[in-house]
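As you look at this complex, bear in mind that one protein chain is not there, while each of the others sits in place.
== subunit A ==
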Amino acid sequence: MQYLEGRKFVVQGIFLAVALVFAVRLFHIQVLDGSYKLAADKNTLQRIVQTPYRGMIYDRNGQLLVHNIPVYDLLVIPREVKNLDSARFCQILQMPIEELREGLKAAKTYSRSKASPLVQNLSTPELAAIQDNLVDFPGFSIKARMARAYRTDNMAHALGYVGPISPMMLEKPKYAKYVAGDFLGISGLESFYEKELMGRRGVQYRMVNVRGVEKGAFRDGEFDTLSVAGQDLHLSIDAELQKYGEFLMQGKRGSIVAIDPKTGEILAFVSAPAFEPTRLTGKGLGNRYMELLRDESRPLFNRPLAATYPPGSVFKLVNEAIALQEGVVTPETGFPCNQRLVRCTHRHEYPANSTIAIKNSCNPYFYQVMFATVRRNRSPNKFKDAALGLAEWRKHVTSFGLAQHLGVDIPGERMGLIPSPNFYDKRYGQNRWGYKTVYSLSIGQGEIGITPLQMANLMAIFANRGWYYAPHFVRRIGNGGPLPQFAQKHYTTVAAQHFESIIPGMLAVVNQRGGTGINANLSDAGIWVAGKTGTVQNPHGDDHATFAAFAPAEDPKIAISVFIENAGFGGSSAAPLAGLMIEKYLRGKIAPWRNRWEQWLPGPAHRFVVHH
């Protein structure tokens, strides 16, 4: 029997082996593996997010445009649902039973004990119907949340819209503070000023037990934060002017941008065709969005920012300013209206000086003006000379805010195109192109693209005689001012006196007999409009009409650009429209004898086209 005593070591060994396994396993799950701690917090910590009031949006006269209203969601806590009479439930809510099943399944997948939305944005009749019957449906509840509501039917393109955050966005670090189901600005001002509008969310950590019953604050609220309401935005938009602009653009495609040249504040921002901002709120947002997206007239396309057109004859003003700055012409320089250089569209008096040339928009004259700027005989090779000249020309042009982002405070701005020598080198080869290749730039046609916003800004520059503030919508954030970048003056490379000598030409366009922009004339109301017409060659159809202007010429308060697609010559449709806008803004009303314009202008663009 003695040798059996040794077996006590075997027994002890078994005991110790198990203890060792436990020690290692416990060390692993308690000390090494942190995932259990996270799981424990997920069990017991409930994060209650208090979404603050989203900031409201006002126009420049303090008129409320965008505010918040409560909407109601139907929530469900799957584990509390008992004996659900689905037939009756679906009948009350007028929803197909498959939808209910899908919804319940999705809610269960999310969590059995936490509430998830089953129906969002209950309509008023739905809310009334279900609220009375809620006692019969345990596990279902109604929760109010705030949604965007609009006091205006206009400027959807500038305001943008608010929508639920997408799963794709949630993965980006930029949206780390958001959770699924949150709403945020998707486009326009709502998106650009998301941070300011949203405010700061409050977070409270509550401890809950296994049944979801609250058991008090976590660490006495050490980690809780209070919510801070979003800041209101005060826009520079004049809601009346905006409404008027959208009215005038009815039935057309195009845009109107009006800027206060002294401040860079945008007064009107019309993109046509337009749609009511309410269409991108509430139930069925996704469907309506798709509807707008599929619309052939592309209402979602933010034309003032994202459409680039050749500026047409308006660009002659820029070429004249550059030539004056370079000293290659004077205001008194005359060039013959030589039709062999380039066709001139209308018959007119001899362009003996720049004012006459601008008034009549003489193509050969500006061919020669730009030729003087570009061909300076700095190289015996005419190709090299043209390239040198074009590079210098481009430097001046870009100082007008062209071929760059102006930095407006909504997303989606396009830069446009001002070609560089490099651009033509790539297309034709180095030293294989000359002035004859690029001459169309002299009259604002060809390989050049600018946005309606840049065009309006161009007018602001002429109004200011050489400088601009970046155009922007928001003049006040909460109680503060605009963003700092909008208080920074940008100067062009052209001296003020050169602008001064171009303005008589612009005045002549509108105010002299035979001027191309005579339809924008407001002299009868004592307003001196300075402007320039343009007709944008369009290889796809009828030409686009454009007119850009500022007024009053002696103390400019508004700079405006109007683009109407496929409306032919700028003087016949764009000019009167700009005139009305200016009058509306400066006088607040339209002279009775111009009412016929008001009646005639809204409608399809083709009516303005005169085929020769």
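One rule holds in what follows: a contact is a pair of C-beta atoms (placed from the backbone, for glycine too) under 8 Å apart; a residue touches a chain by one contact, two chains touch by 3 or more; residues count from 1.
As a convention for this text, contacts and distances are computed from a predicted model.
Student: Unshown chain, UniProt name, "Cell wall polymerase", "Multisubunit sodium/proton antiporter, MrpB subunit", "Minimal PKS chain-length factor (CLF/KS beta)" or "Cytochrome-c oxidase"?
Tutor: "Cell wall polymerase"
Student: Would you mind spotting which of A:36, A:223, A:491 or A:600 touches the chain that isn't drawn?
Tutor: Residue touching the chain left out of view: A:36.
Student: Of A:64, A:95, A:129 or A:208, which one is in contact with the hidden chain?
Tutor: The single option touching the absent chain is A:208.
Student: Need a quick check: the contact residues on subunit A for the chain that isn't drawn.
Tutor: On the side of subunit A, residues 1, 4-5, 7-8, 10-12, 14-16, 18-19, 21-23, 25-27, 29-31, 33, 35-37, 39-41, 43-44, 112, 207-211, 215-216 touch the unshown chain.
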